[in-house]
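Take a look at the structure set out below.
Just one protein chain is left out here, and the rest sit where they should.
Per-chain residue numbering starts at 1, and chain names A and B are given in the order in which the chains are listed.
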Amino acid sequence: MSIFQNFINSSHSKREFLITLFIKIAGYSAIVFVGMIFIFLLLEGLPAVQKVNLTSLVSSRWYPIEDYFGILPLIGGSIIITLGATLIAVPFGIGSAVYLSEIAPHWVRELLKPLVEILGGLPSVVLGFLGMLVLSPFLRKLLDLPTGLTAFTGAILLGGIAIPTVMSVAEDALDAVPRSYRDASLAMGATEWQTIWRVTVPAARSGVLTAIMLGIGRAIGETMTVMMVTGNAPILPRGIGNLFSPVRTMTATIAAEMGEVANGSVHYHVLFLIGIVLFLISLAVNITASTVIFRQKKRQERILS
Amino acid sequence: MKSSHMRHRQQQFGFSLLTLMTLFTVIPIAGVVIYILILGTPAINWEFLTGFPREGMRAGGIWPAIVGTFYLTLGTSVFAVPFGIGAAIYLSEYASDNRATQLIRIAIINLAGIPSVVYGLFGLGLFVLFLNFGTSILAGSLTLSIMTLPVIISTTEEALRAVPQAFRTVSISVGATKWQTIRRIVLPQALPGILTGVILGLERAAGETAPILFTVAAFFLPRLPNSPLDATMALPYHLYVISTQVPGMPIKIQYGTALVLLVFVLSMNIIATSIRSRARARRQW
Partner (left out) sequence: MTVFRHIIGPMSISNKILLVLSVLIIFLPSCSLPAISSNSSSDTVSLIENKGSDTIVNLALAWAEEYQRINPAVRISVTGGGSGTGIAALINGTVDIANASRRMKEEEKESAINNGSNPVEFIIARDAIAVIVNPENPVNNLTLKQLSDIYSGKINNWQEIGGEDRPIVRLSRETNSGTHVYFLEQVVRLGDKENKTLFSPDTLLLPSSEGIGAEIRQNPNAIGYDGLGYVTEEMKVIGVAISDGGEFVLPSSETVNNGAYPVARDLYMYSNGTPTGIIKDYLDWLLTPEAQNIVTELGFVAIAE
């Protein structure tokens, strides 16, 4: 073997080494990024706890230009909208998933599933735009509300945003249930309807749960739509009646106020603190969703092996 | 015990209910697209697409916003594509099933779930202020690329895993190295799936407003950006601005901008979906 040949070989292995290194770094990058985001939020958000005392933070008044930093109304606003959106997205998302996977003729499914997934990509600012111009005036007249800019309007639009996610993931889960389960149930004399609700859906329940969690995650993090249609009044929701009053969410607060604040001011730190709350909520939702996925995988592996 | 007649009735009722629910789901979303199509089309002409905004954005075109969104998408791909594909290759080809790998997966799922406005905060804190990139295409692209990573990683990994194990075994057995196998055998086979993932990820980047609010977006910039350190207008933010901040804005321009954004985003989505379904139909194994 000539020296030249050697060179090529070593350069090859060097290249391979470098590429493998890059791949490994990239592989771990997700952990690094999540860590970095969390650390950064902590660094910028925790000073707020020192500068604003805790009783003020958990009070019910948000008016930052006069140093009222009660974040409860914002958390409440996010919760009430997310609840509303979930109540819409879960039945419709799962209902249509069941329809597409179990009932619809093949061609309908092939047509509708990609369609809904495509529509899931609608930019949220477009929905907010239509919500502001069309949906909110319509709801005000229909329900005879003082204003159409309410939590309810936001919940409907967020529900619409979450439905494609819920539907798509739930449909995948239902689709993955082995044909034999259904056949066995039908052979025992159950109707298709009974088979769906007593066999197929329970068999896919962890996937369906994941779908719901992901839908909730999508709804709670949505920003632009909410900011444009919910009126942004920081009222602490005290009951389901507040669904029809304006609310202000955590996401909209950050989006509306972050541009304004001087870096390093108390207000700036409090907004990052709200970011931490949002981050932790999404972490909780997604870890719940992912443990469901992992448990499901484990169980499948047990069954298969 | 219920009679079979009753059970049949129950089933019919249930089926129609579910059909109705699906219609209730599909029709409004499809309606949104059609509505914008109808109201937006009259605004579309050559000047609107290639002109600069005039008279306080109430006339003229949206060219800087289109260019800005294009640059942002491009910038996002520069960072997100190599990292996303690299991470997917790692997960599918290198990683063993241990705690560390599980941690990576949890991290990816969490990245996917972090609210977009929190990405905005992070981008502002790290890229704009700490690294001093200013409000710039660079800062915005980096923020958007971290946001799109999970989409690219998970779709690419799925595509890589779909390549049969036998292909790899054969390649290794004829003396190819691991990377050669990945590069020459696995990646080409998985290419359509990877493309789908990349485009879906970039689609998300192109349509998002919240992460670019504090990192790139300019309200009005009467020129095109000429370096990655410039701020730029962008379609989603522009739509937000003209639908909420400018008085006496002709409704036609608002719907026209919404339509352009919609076409930009949905065409990416349709391309991605059709690549995937064509590849599935053509798959030889």
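As a working rule, contacts are C-beta pairs under 8 Å (C-beta built on N, C-alpha and C of every residue); 3 or more make two chains touch, one makes a residue touch a chain.
None of the values given here were measured: they were computed from a predicted structure.
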{"item": "Which of A:Gly95, A:Gly148 or A:Pro164 contacts the chain that the document leaves out", "value": "A:Gly148"}
{"item": "Chain not shown: contacting residue from B:Ala65, B:Ala218, B:Ile253 or B:Met268", "value": "B:Ala218"}
{"item": "From A:Gly35, A:Pro178, A:Pro202 or A:Gly259, residue that would touch the chain that is not displayed", "value": "A:Gly259"}
{"item": "Contact set of subunit A toward the excluded chain (per top definition)", "value": "7-8, 11-12, 14-15, 19, 22, 61, 63-66, 68, 73, 132-133, 137, 140, 146-149, 227-228, 231-236, 245-246, 248, 256-257, 259-263, 265"}
{"item": "Interface with the unshown chain - residue positions in subunit B", "value": "54-57, 78-79, 82, 130-136, 138, 218-223, 229, 231, 241, 243-249"}
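Definition applied: only the chains that are shown with their structure count from here on.
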{"item": "Centroid distance [mean C-alpha coordinates] between subunit B and subunit A, Å", "value": "15"}
{"item": "Subunit A - residues contacting subunit B, complex", "value": "12, 15-16, 19-20, 22-31, 33-34, 36-37, 40-41, 43-44, 91-93, 95-96, 98-100, 103-104, 112, 114-119, 121-130, 132-134, 160, 163-164, 167, 191-194, 214, 217, 220-224, 228, 251, 254-255, 258-259, 263, 271-272, 275, 278-279, 282-283, 285-287, 289-290, 293-294"}
{"item": "Touching residues (chain side subunit B, partner subunit A) in the complex", "value": "7-8, 10-11, 14-15, 17-19, 21-22, 24-26, 28-30, 32-33, 35-36, 82-87, 89-91, 93-95, 102-122, 124-126, 129, 146, 149-150, 153, 177-180, 200, 203-204, 207-210, 213-214, 236-237, 239-240, 243-244, 254, 258, 261-262, 265-266, 268-270, 273, 277"}
